[in-house]
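Only one protein chain is missing from this complex, and each of the others stays in its spot.
Showing subunit A:
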Amino acid sequence: MTERPGDTPIIDIRALSLAYERGGTRNVILSNLDLSIARGEFLVIVGESGVGKSTLLRVLIGLAKPSSGRVRLDTRPGCRTPMALVFQDARLLPWRRVVDNVAFGLEGAGLSRAARRTKATEMLALVGLADLAGRWPHQLSGGQRQRVAIARALAVEPDVLLMDEPFSALDSFTREGLQDELQRIQAKTGKTILFVTHDIDEAVTLADRVVVLAGSPGRIAAEVRLDLSRPRQRRAPALTEAARHLRAELSRRSAEL
């Protein structure tokens, strides 16, 4: 599932720009961004808030329209949901039980109710919450809610899983637990993951490749490839070194701007 030379990237972004006008001033969020993601790659985009990393995910999922540029997808043809997004806050639907939240995205897929439930139960087992299928979202902890959100995204069998700072609102124990969990899920499913965070340590722990966005509008300021075996040892020397390098690049770029 790793990138091979000659493979077409699953997502190929060329010259993507996004700007909007408000009160007569033009806000440029993204300008001329080029980025491609290989099939099966775990790509983490890291950057300060306001560099447009969330906006990039919103463009990919269709919640925002780019002003110009092109996104080419090499996902399964005819797939209703080539990508699925996990939001920063879990955004579960409070009036649905956990299992029906997970089944949510399947409702347009022409499956029977029973088939949707079966699939949802499978996904809950994958994130380790099979026992909580009948609960209401308000009965879950923050970490559990985010797991349900991940299960909901995986249930639609997307080619690419988009994650928008999914662990940033969690306490550090829960966060590290979920980081391990996500690596395990990726190893098991081989999903392509595009993960956005402002936490450099999180980035190097998770990523096959880290891309640093900096400036306003955000540009790619640095890029690091991490060919380390998984599961990764948290704070392994190679990761610490990569994090140090990224921090240095980030502050150098910030100073230039």
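As a convention for this text, contacts are C-beta pairs under 8 Å (C-beta built on N, C-alpha and C of every residue); 3 or more make two chains touch, one makes a residue touch a chain; residues count from 1.
In the analysis below, contacts and distances are computed from a predicted model.
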item	value
Candidate names "Ethanolamine ammonia-lyase large subunit", "Cytochrome c biogenesis protein ResB", "Cell division and transport-associated protein TolA" or "ABC transporter permease subunit"; UniProt protein name, chain not shown	"ABC transporter permease subunit"
Residue in contact with the excluded chain [from A:23, A:62 or A:110]	A:62
Touch criterion as defined above, residue of A:93, A:187 or A:248 at the omitted chain	A:93
Touching residues on subunit A - with respect to the absent chain	61-63, 80-81, 84-85, 87, 89, 91, 93-97, 104-105, 107-108, 136-138, 156
